[in-house]
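A single protein chain has been removed from this complex, and every other one stays in its place.
Here the chain labels run A and B in written order, and each chain numbers its own residues starting at 1.
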Amino acid sequence: MFHHFFAPVSPHTHTAEYVGKLLFGLVFVFAILAVLQAAPKTWRKSIIAVFTFLGGIYYAVEFFWPADKIGPNAGENWLTPYQPFVANLSAVVGSFSVGIGMISLLQFHTRAIARQRAGWGNSVALILCFAAMLTFGLLNQYAPHLTIIPPLLPFGPFAPRAQNSHDVFNFLYLGGYANLDAATFSLIAFYIASASYRAFRVRSWESTLLMVSALIVMLGATFGAAITGGIHPYLSPGVENPWANLRIERLSEWLLTQINAPAQRGILFGIYVGGLAVSLRLWLSLERGAYFDKEI
Amino acid sequence: METSLWQRMQTIDRRVIYALLLLVIIVPILVPSLGGAVPIIPSQQSLDFYNTIEGLAKSDPERKKLVIVDGWWAAGTRGENQWQEQAILTHLMQRRIHFATLSFDPQNKTLTQNIAQNLAAKYHYVYGQDYVLWGYRPQFVPTLKGISSPNGLQEAIKTDQNGTPLGQIPVMKDIKDLKDIGAIIEITPTGSLGTWIGLVQGKYNTPLLYAPTAVMAPDAYPFLDSGQVSGLLTGVKGAGDYEQLTGTHTFGTRATGALSLVYALIIVFVILGNVGYHVGRAAARREGQ
Partner (left out) sequence: MSEYLCHLFAPQLLLGAVGTIAVLSRVFKENRLYRLFEHIFLGLALGYGVEITWTEVLRPQFWDPLVAGQWAWIMTVPVGLMFYGIYTRRFEWMSRLLFGVFFGLAAGTVFQDFSGGFMPQVIKSYKPLVPPPPTPGDHFLTLHAVSFVLNNLLFMTILFCVVLYFLFAFEQRNRFIQGSARTGRWFLMLAFGAIFGSTIMTRMALLIDRMYFLFVEWLRWAKP
C-alpha cells in the first residue's frame, strides 16, 4: 500500500490525481514543519539532535549490517539498494542552499549600488556578469544555437560569423571565468618568491632541517640530476653503482619514501582517529562550540 | 649608522623580486632550448604509474576492463592537472585502453571533455566504443558508494554527460561493477584520495593511480608504501615525466625547464635572504657591544 501510494502518477492522463498528490505532499511536509515549530523552545536542541542522529543512521547501519555472502546480492545487505536514492535525496535538498550564497552576495552589492559606496561601479559589473553567466549558461543548455549577435561585418579581416548562445557562453566561461580562476590561483607564486627572500629564516636546528629537506626535494625534482649527473647509475651493464644512491634525485626519493612517508603516516593516524572522534561527536550531538552552543 | 650592502638588500623593493621571477619564467617559455638542457629523469613513482597502465594493457588484451579517470580539478589548477590529464589520456589512447571520465567539479566536465575530444581526433578514438564521458556528479561519497556496491556502477552513474543511458553505450555493455574496472586514476588538487581508498580501492584492490598537484603529493607517500596507491604523478613534474615516458612533449616538458630556473631563483633568494639577515644580526650585535 505504501509503494502504491508513492508510485508515480502520469500528469497527462491522471492530472487531477497528480495535482492532488503534489498538494498533499506540500501540505504534509509543511504540517510536519508547523508541528516542529509549535514545539516548546526547550525541545528544539533535542529535536535537532534526533534529526542529526537520523541523518547519519542510514550509512552507519548500512556499513555495520552483515552483508550476504552468497547469492545474486553477495556483498549487499537489505539497505544497500537504497544508496542511490539517499544520495539523490541529499543532493537535491543540498542544492536548494545555493540561493543563500546568491542572496547574500546580491544583497551586499545592490546595497553598495543603492548607497553609491566607493567602487559601486564594480558591484554593477558583478551583477551584470552574474546575470549574463546565468542567462547564457541556461541558454547554452536549452537553446545553444540561438543567434545572439548577428554577423557584424560581412567582409574583411574582422568579419565574425554570427555568435550563438553557445559562443557567448564559451566567451564568458572559457574566456572569462576559467582564465580569471587560473590567474587568481597563480598570484600566490609571487608571494612565495617574496617570502623566500624576506621571511624564510634559518634560526634553529628545526628550520635548518626543514630548509635542507626542501632543498633536496626541490633539486631532486629539477636540475639536481644535472649536478650529480657525473655519478653513473651503473658500474657496468647490469651492475648497479651503489654510489648512485647519492644522486640528488635518488636522495630526494629516499627522503620522500623513508622519512616523509612515516612522518606523514603518523600525522595520518592522528587525522583518522581525530576525524572518527569528531564525526562521532557531531553525529551524537556532543560537539560544543560557538555554533552548537548558540541559543535557539 | 652605516648600512652594509647585505642590510640594504634586506629592504629591496618586492617588485624587483616579482620582476626577476617573471623573467626566469618567461625566458625559458620563449626559448625552450634553455629549459631543455635540464635532463628529465622520471621518478620511480611516475614509472610505477606508467608501468601499471602498461601492465593493464598487457593483462587485458581483449579490452574487457574499463579505466575510470576521475577529475576534481578546475581552471585554477590547470597549470598542473590539465597536463597530467592530457599525458594520461594520451597513454590510455596509445595503448587502446577503454576509459570513462568522471568529474566531481562542474568545471572539470567541460575541461576534460575538450582534452578527450582533441586527443580522440588525433588517436582515432571513437566515442561510445573506446571511451565515454560520464560527466559531472555532484555527490562524491554517494557516487563512490554506488560504484563500489555489487552491480551498482550503472545505477550509480546512470547516464553519460549527454544523457544517454549507460546500457546503450557499447563500451559500457559489460561493465557492471568494480570487478570490471581495471584501474582508477584520480587527478585532483583536493584531498579526495582518502575517500577513494576508504570506500572503493580496498574492496577488490583495484589499482589506484594518483595525479595530484605537487602540494598534495607528499601526503600520498604513506599510501604508496602500503600499496593502496600504485603510482603517483607529482604535479607538473609528473606530467613532464609522463610525457617523457609516452614520447609526447608539450607543456609538461617545457614547464619542467622553467621550473628548474624558478627553483634556482628561489634557492638564491633563500640564501641571500638568510646571509643578509645573519650578517645584519652580527653587525647589530657588534654595535651593541
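Assume contacts are C-beta pairs under 8 Å (C-beta built on N, C-alpha and C of every residue); 3 or more make two chains touch, one makes a residue touch a chain.
Predicted model only: the values in this text are computed from it and were never measured.
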item	value
Displayed chains contacting the withheld chain	A, B
Options A:Ala74, A:Ala162, A:Leu246 or A:Ala263, residue touching the unrepresented chain	A:Ala263
Contacting the left-out chain in the complete assembly, out of A:Ala143, A:Val212 or A:Leu246	A:Val212
Of A:Val9, A:Ala67, A:Ile148 or A:Ala226, the one touching the omitted chain in the full complex	A:Val9
Listed residues A:Gly94, A:Pro151 or A:Pro233, member touching the removed chain	A:Gly94
Footprint left on chain B by the chain that the document does not show	15, 18, 21-22, 25-26, 29-32, 76-80, 82, 106-107, 135-136, 138, 141, 145, 163, 194-195, 197-199, 201-203, 213-218, 222-223, 225-228, 234-237, 250-251, 254-255, 258-259, 262-263, 266
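Basically, only the chains that are shown with their structure count from here on.
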item	value
Where chain A and chain B are represented by their mean Cα positions, the distance between them in whole Å	17
Complex contacts: residues of chain A adjacent to chain B	59, 73-76, 80, 83-84, 86-88, 90-91, 95, 173-174, 177-179, 181-182, 184-186, 189-190, 192-194, 196-202, 211, 215, 218-219, 221-223, 225-226, 229, 249, 253, 256-257, 260-262, 264-265, 268
Of chain B, residues touching chain A in the complex	10, 12, 14, 17-18, 20-21, 37-39, 41, 43-45, 74-79, 107, 110-111, 138-139, 141-143, 145-146, 149-150, 152, 155-156, 218-219, 221-222, 224-225, 234, 237, 256, 259-260, 263-267, 269-270, 272-274, 277
